[in-house]
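Sending over a structure as structure tokens; questions will come in a sec.
All protein chains but one are shown at their positions in the complex.
Here the chain labels run A and B in written order, and each chain numbers its own residues starting at 1.
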Amino acid sequence: MRMACPRAPGDAQFPCNAANFMTSAIVSVTGMSKSFPGVRSLDRVDLEVARGEVRALVGENGAGKSTLIKIIAGAYRPDDGELAFDGRSTRWSSPHEAARAGVHVIYQELILFPDMTVAQNIFVNDQPRNRFCLIDKADMRRRATAILEELGSPIDPDEKVRNLTVASQQLVEIARALKSNAKLIIFDEPTAVLGGHEVDILFAMIARLKARGVAVIFISHRLEEVFAIADSATVLKDGKLVGTLPVKELTQSKLVSMMIGRPLADMFPPKATSEPQGAPVLAANDIWSGPKVKGISLALHKGEIVGLAGMVGSGRTEIAHALFGSAPLERGSVTQGGTAATSPDPCQSIARGIGFLTENRKEEGLFMLQDIAVNISAPILGRIGSALFLNRTAERMLARQQIAQYAIAATGPNAAVVNLSGGNQQKVLLGRWVNTSNTALILDEPTRGVDVGAKMEIYRIIRELANRGLGILVISSELPEIIGLCDRVIVIAEGRKTGELTGRDLTEERVMELAVATGGAGLPNGVAA
Amino acid sequence: MSSPAEETERPMPRMSVGNLLRDYGLLAFLLLNVIVISILSPAFLKPENLLNILTQAAPLGMVVLGQAFCLLVRGLDLSVASVMATSAVLATSFAATDNAMMPVIFAAAIALGIAVGTVNGFLVAKRGVSPFLATLATTIVLQGIRFLYTEGSSGSTLPEGFAVIGQGRFLGLPVNLLILVALTLVLGYVLHFSRFGRQVYLVGGNPRGAMLVGIRSNAVIISCYVICAVVAAIAGLCLVGYVGQVDQWTGKGYELDSIVAAVMGGIAINGGRGNVFGALLGVFILVVMFNAVILLGLPVQVQMILKGIIVIAASALYITDGNRRVA
Partner (left out) sequence: MTPTQSTPASTAVTRWFRRIPLSLIVVVALLLLLTVTGTVLSDRFATSRNFLNVFQQAASLGVVSLGQTLVVLTGGIDLSVGAMISLTSNLTSGLIDGNPDRVLPVVIGVVALGAAIGCMNGLLTHYLRIHPLIVTLGMASILQGVTLLYSLAPLGKVPQEFQVLAYGRFLGVSIGGLAMIGLFVLAAIFLHFTRTGNAIYAVGGDPRGAHLMGISVARTLAIAYGLSGALAAITGIYLVSRMGTGDPWRGEGFELASITPVVVGGTILAGGRGGVLGTLLGVYLISLLNNLLNFLDVSTFYQWIIQGLIIITAVAINVERGRRA
């Protein structure tokens, strides 16, 4: 049933929904619950999305968003509750069944084959065939072109996916969903891998989907997106439904407080009261590195916590890598503990007391085949015994300390990290780097995957470290976190520093303004902040 | 950040049956073999026979130790057989039968190993070439050099000392075997107790992660290939002593056998997993099986079939994703 009311991006048409509420819902979830060993991921959640509606699904890490969409897409079976799709009550037996019915999920990790062409990727499991049972390439190309045109994209269907930008690759996945006449497309943090301008392209895409009558659910950590493209937002917290409201009735602060469920003030320890003194412990001097770092200068002093804010993809992680020496510096230099370096490397950085907790714990941080003790001692092998003899006893003792300090739920220092939950794994990494560094610490998404209680603990530890004299650089995509924790915040947009905020000036709105300052998806006119 | 297959916040259950199989299965398998064989053929357990087996197995055992290092850093070394042969050719090329030249020969062999290992390691670590192809290329080039040098004919003069190494005894034990034991102790120690050994496991388990904790991955990788080649060179000299003569095909088959034995012993082709004892266990299983076949009077064809089955079955014990990476 096609929507009678056409929409423009950001123009929430809630009355349209309300009138056709019962009959135009494409997906309806009632009383949905799901538990995993030790954690209740979803607790009696209700959700209803109308055809052609764009719904944002927001909430902190661990709120249950991922679980909910996986149930809707058939990847998980619920313990309890009802799921109805396209008017019929269903229990998906597999994601393929859900896909055939019209539910498609586009995950952050795109499922694409880089050496195959766009057309081949779109039709990868489902190529059109001619009467000889051979693939009809002309037809495939024609159909691919048609879908791409409908999405308003100039991509060449014969181009190899490897040569496309990430935004275009995402588009190919959307095209793939469309070719099977998707009725509901779910995006899991789609803008996480996109730069400012590319986000615009995605939003234009979503608007076209809406015009076609396709419903969209997207998970996002980025509140500006909710206001830019969604008709309504559902907020989850700790597995429970907090509420679903049309965007017109929401403000940023209301959304935030719905998400965290408590006033910002309680979560964070008091900030530093005195001005930073002395020479910086870590500084960047007009550094250029790769395509994403363009002339950044910043300075981190003893005892302060500085935040790097910005949209995902703005280059903050790349700045961190450049500071640490794990990415090459094309221009400029980095000062570590007073010594300037034009080509730093991780080994030197660690020797100078600098640590770097990376964003990607499974791929970059942890040694999944090893136990906790090995993971904790990894950067400081030089300090545990000699080259000829690794002192494993000392290593275990160190691990025990960390386990106790961070309340890591594990059987002991020799527990394999692969068996720990995501939050505990993050704590192991935190323990590793806190232990290693006595000059400066770079933390990239330090509370990713950690539950709220543990987050507070981590904030406290970070502040304690700062009080002890370290300089700490925190990268975070969670606005409340970065504002609550940091003494000052440097905002990055598209590889450049757009501003620095501290004190009274440090508000979510100001951060947001600076984060989109060079032309990313802006706040639509008339939305109250 | 999510992926379709990932389940965030949920610990992966440990496959307990898989673990049990892995940790003890191979040992049990070996013991079972030994028991069955001794029942079928009492000659097996005679000290002479056992020492013979071990002497024969010694060169392969050495090569496996070196190969283990390469496998642990997600590589492999197909050039070991060629290195062995080249080293053996070196032994005959000093035209000496007295033992005064032996230290020189050993030094030359070690230098050869260092040279080849460095080239292999450089190609893999710094040029991103697949280890399969890099070491295959080295094999062929070495072969060519060797043929060039000898003009295709077998070498002749070998200092007597080699016969002592290959077949002689010292304190009642075969010299070959003693060298293997010494190498095992040294390399095993390095791998399990030294800082370098820890770095090997970390680089193999997560190369990017290792770089981010300040480990110089390239140096570690190159060192592993050097160790492998040096050990292969030494093994070549021991093999020469055992066989008594040198030809172009000395060491033939050792490259694949050493990989197979290591994988059977639990060293994953994906890197980061396994230990030297498992690797040697793999060798012993193969060698015991060969010996059993001979003692039982079974033809060599049966040996080949059995070897194939054992290789597949033993590798299947390690049912993990550790062996999925491409060559």
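Assume a residue touches a chain if its C-beta (ideal position, glycine included) is under 8 Å from a C-beta of that chain, and two chains touch if they have at least 3 such contacts.
Just so it is clear, the model here is predicted, and its values are computed rather than measured.
Only one of A:112, A:287, A:416 or A:491 touches the absent chain when the whole complex is considered: A:112.
For the chain missing from the display, the contacting residue among B:104, B:173 or B:305 is B:305, taking the whole complex into account. One chain is missing from the display, and on chain B it is touched by residues 4-5, 127-130, 132-134, 136-141, 143-145, 147-148, 152, 256, 259-260, 263, 269, 299-312, 315-316, 319-321, 323-327. The chain not displayed touches chain A at residues 96, 111-116, 120, 124-125, 127, 129, 133-135, 137, 145, 148-149, 154-159, 162, 164, 168.
In this section, only the chains that are shown with their structure count from here on.
Per the touch definition, chain A reaches chain B in the complex via residues 36-37, 39, 41, 62, 66, 75, 95, 105, 107-109, 111, 188-189, 192, 324, 326, 345-347, 349-351, 356, 358, 360, 363-370, 374, 378-379, 381-382, 385-390, 416, 418-423, 448-449. Remark: chain B residues 1-4, 7-12, 14, 193-199, 201-202, 205-206, 208-216, 272-273 touch chain A in the complex.
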